[in-house]
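Missing here: one protein chain of the complex. Every other protein chain is in place.
As written, the chain order gives the labels A, B and C, with residue 1 at the start of each chain.
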Amino acid sequence: MIDLQVDLPGLSMKNPIMPASGCFSFGREYSEFYDLGQLGAVIMKAATGEQRQGNPTPRVAETASGMLNAIGLQNPGVEKIVETEVPFLAQFNVPIIANVAGSTIEEYEKVATVLNTSTDIAAIELNISCPNVKEGGIQFGTNPQMAKEVTQRVKAISRFPVYVKLSPNVTNIVEMAESIEEAGADGITMINTLTGMQINLSTQQPLIANKTGGLSGPAVKPIAIRMIYEVRQAVSLPIIGMGGIATAEDVLEFLLAGADAVAIGTENFHNPLVCPEIIAALPEVLKQYGFSSVKEAVGKAHSA
Amino acid sequence: MIDLQVDLPGLSMKNPIMPASGCFSFGREYSEFYDLGQLGAVIMKAATGEQRQGNPTPRVAETASGMLNAIGLQNPGVEKIVETEVPFLAQFNVPIIANVAGSTIEEYEKVATVLNTSTDIAAIELNISCPNVKEGGIQFGTNPQMAKEVTQRVKAISRFPVYVKLSPNVTNIVEMAESIEEAGADGITMINTLTGMQINLSTQQPLIANKTGGLSGPAVKPIAIRMIYEVRQAVSLPIIGMGGIATAEDVLEFLLAGADAVAIGTENFHNPLVCPEIIAALPEVLKQYGFSSVKEAVGKAHSA
Amino acid sequence: MKKKVRMKLISSKKLAKDTIELVLENEYISEEAQPGQFVHLAVPNHTLRRPISIAEINKAAGTVTLLFKIVGEGTKALANLSVGTEIDALGPNGNGFPLSDLQAGDSVLIVGGGVGVPPLYFLARALHDKGMKIRAVLGFQEKEAVFYETAFQELGETQIVTNDGSYGAQGFVTNVINEQNPIHRYFACGPLPMLAAVQHQLKNKTGYLSFEERMGCGIGACYACVIPTNENAGYKKICQDGPVFAANEVVL
Partner (left out) sequence: MKKKVRMKLISSKKLAKDTIELVLENEYISEEAQPGQFVHLAVPNHTLRRPISIAEINKAAGTVTLLFKIVGEGTKALANLSVGTEIDALGPNGNGFPLSDLQAGDSVLIVGGGVGVPPLYFLARALHDKGMKIRAVLGFQEKEAVFYETAFQELGETQIVTNDGSYGAQGFVTNVINEQNPIHRYFACGPLPMLAAVQHQLKNKTGYLSFEERMGCGIGACYACVIPTNENAGYKKICQDGPVFAANEVVL
């Protein structure tokens, strides 16, 4: 028997597999493909203080082994999410992680405050890859001071463990992780998307209406693995790893690099059954490489 | 007739296509596949002050639509390069760009000084993605101050136009480009590789002996396009673009984003004939999208 | 439960310039499909699936017909598949054209442009089976691009328009639509400018438009494929709430 159980702050998970934020909406669509109760956890789409319409279309483009997206945080607002989406997900009895976004620290605080009213949430994930409108649009997630402050402020009011989602668009990912740790975060999720662009040869303009979009999918996996490896060496917070996972072998690679659990994003679009398929395949893959549990594999690449 | 001519500081090129540094050695091997005289220019493999052995193996790994490399600047040293490699390349009558690397500013200066003795070099490309041993190994290319200083110091002594090669592993590529411009650089080449890692599931250790390696190939193209687009908006230096180019359509995408010319790296390994094939295909592709010259297409994505 | 299925390629043929018709075998999709729905096809070595409308079904044979134009790498790869290959598909996806409130004898106008025509053929067959009076106006760029003319003629009055006048009437579909004709309902699918023109021209009629947008998931989970509506909800999802919307609901 291979032990898939993973216990992280607020998250008691029967396996380390969860869908990544924004790639799973609030679960309704995937619940028509499989029983969501099989998942280790779920991460919901970003919630903001009020309803947001998001960006104009086109919002996605295909790239070599990846895709660009600029959805723009379209969501019905945190209150509606707590009211109608969380209860839907709660029936599956898996830990629910709420992804929290905002344009100001105050908006993050508002979202966290409203989430506090829910009895069905297990943890929150701070999406700090958002532009801070009060600081000229610099992303919270690319400035260690700003990241620290938003983490501290949310941590101070949230009754749930706080995971902070790191942006890979930085010179020094370790510095970001250390700021987050100092701010009192309970865990790290990484990586969010890399900023990219595609130009439409016919229109001669950026294809995505927002001009830039976030790159995800297998193309970014080597960057995710490198960053997780570096962060694992520097901080002691648990890490939920993501970025290009498509197979159970990929999951093992993330565990070895230092992830305690993983999230799967883009691959859901290609294969809506990827999460349950990986959950089914993982025990055999762990066994093949000599592990009897997920825990055993975590961080193994550091022990040479 | 489609006009492919491109004129940049020190470089009068009959077309915008050149092989990227490190992917073409000093041209001998590719000269057995085609007449190098067809190329717009050539960029030589990095030259350092003394001979370097480079890293242990494995030095490369394959990734989704890309590869990782950590060659480690193996080269015979700048003197030997000037003595035996530059004369070999000179016979093809295309502008030669020398890629300059070092561990200290003094080493960059030494390489530039020795290159000054060559009569066959057209320009130099400063590879600032090297760790600065005097500054605790921080890469010159990830710190605007260090990048500026090394550029100024080399610019002060080189008798050739100086192109600086930007590292994409930074939070703010525009800030880097601006520092380089202030330092008096004649042009920018971008992007170098993104730092990545792959873990070998069998050994459970990083596959590349150096642990991390540089990611290149089609996987990184969206990041290269985004960065070139951003830099083009901020600085007025000419840009030689690279990162994932494999087809003449890709070349057009780089031109539209703001590159004046392009370099091709990884694809040479897949197809040693890629440079002449793209040179042959480019006129038709330009025509198809309504351009009668390379110059017309440059930066077109900015003029909406 | 929704399904991810494998569709076996039974035949592949070129119907017009760069225009390929595939017949695929899959009982489930053939059984479930409604006119206006699409399948979301995986293309080997591509991250994103390609949405293609269902152009026809044959329930007896358990087959589904798709018709598409080669416009990029994905459609090129689909065009090059050899018979016998299995294609990984999601579907049938989307809502389809609303038909239930139409009566036998009702007059229906069908307006198609280019590769917007295929889903309208499936629709026209269904309308015809229900005894409706069909008039089809089909626009193409040029003579070489025309397909399904006789197929539509068997179902009703059919008029072809080409932009360059190389076949049928010259111009745009809107040139030949007569808004004075009695129409109980119109259905249109084609390029956005055509849909906007039709929506404007027939603003006093009840009609439904089918839209395209770049998709991620194709099932409503990623919010890639939205379209602005004049309802409170704002954006709706083409893959899930559409691809068919009431003409007076969407903002073009």
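Here is the rule we use: contacts are C-beta pairs under 8 Å (C-beta built on N, C-alpha and C of every residue); 3 or more make two chains touch, one makes a residue touch a chain.
Being a predicted model, the structure only gives us computed values, none of them experimental.
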**Contacting the left-out chain in the complete assembly, out of B:F24, B:F140 or B:F291** = B:F24
**Message:** Just to verify: which one of B:K134, B:H270 or B:K287 makes contact with the chain not shown?
**Reply:** B:H270
**Message:** Out of B:Q38, B:Q74, B:N116 or B:S293, which residue would touch the omitted chain in the full complex?
**Reply:** B:Q74
**Complete:** Missing-chain contacts on chain B, rising order, are 22-25, 28-30, 32-34, 45, 51, 53-54, 57-63, 65-67, 69, 71, 74, 217-218, 266, 268-273
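Assume only the chains that are shown with their structure count from here on.
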**Prompt:** Comparing centres built from CA atoms, which chain ends up most distant from chain C?
**Reply:** B
**Asked** Quick one: which pair of chains has the most contacts?
**Response** A-B
**Item:** Central chain (by mean CA position)
**Value:** A
**Asked** Which integer distance in Å separates the CA centroid of chain B from that of chain C?
**Response** 47
**Fill in**
For chain C, residue numbers touching 2 or more other chains are none
**Message:** Give the residues of chain A touching no fewer than two other chains, as numbers and ranges.
**Reply:** 63, 65-66, 217-218
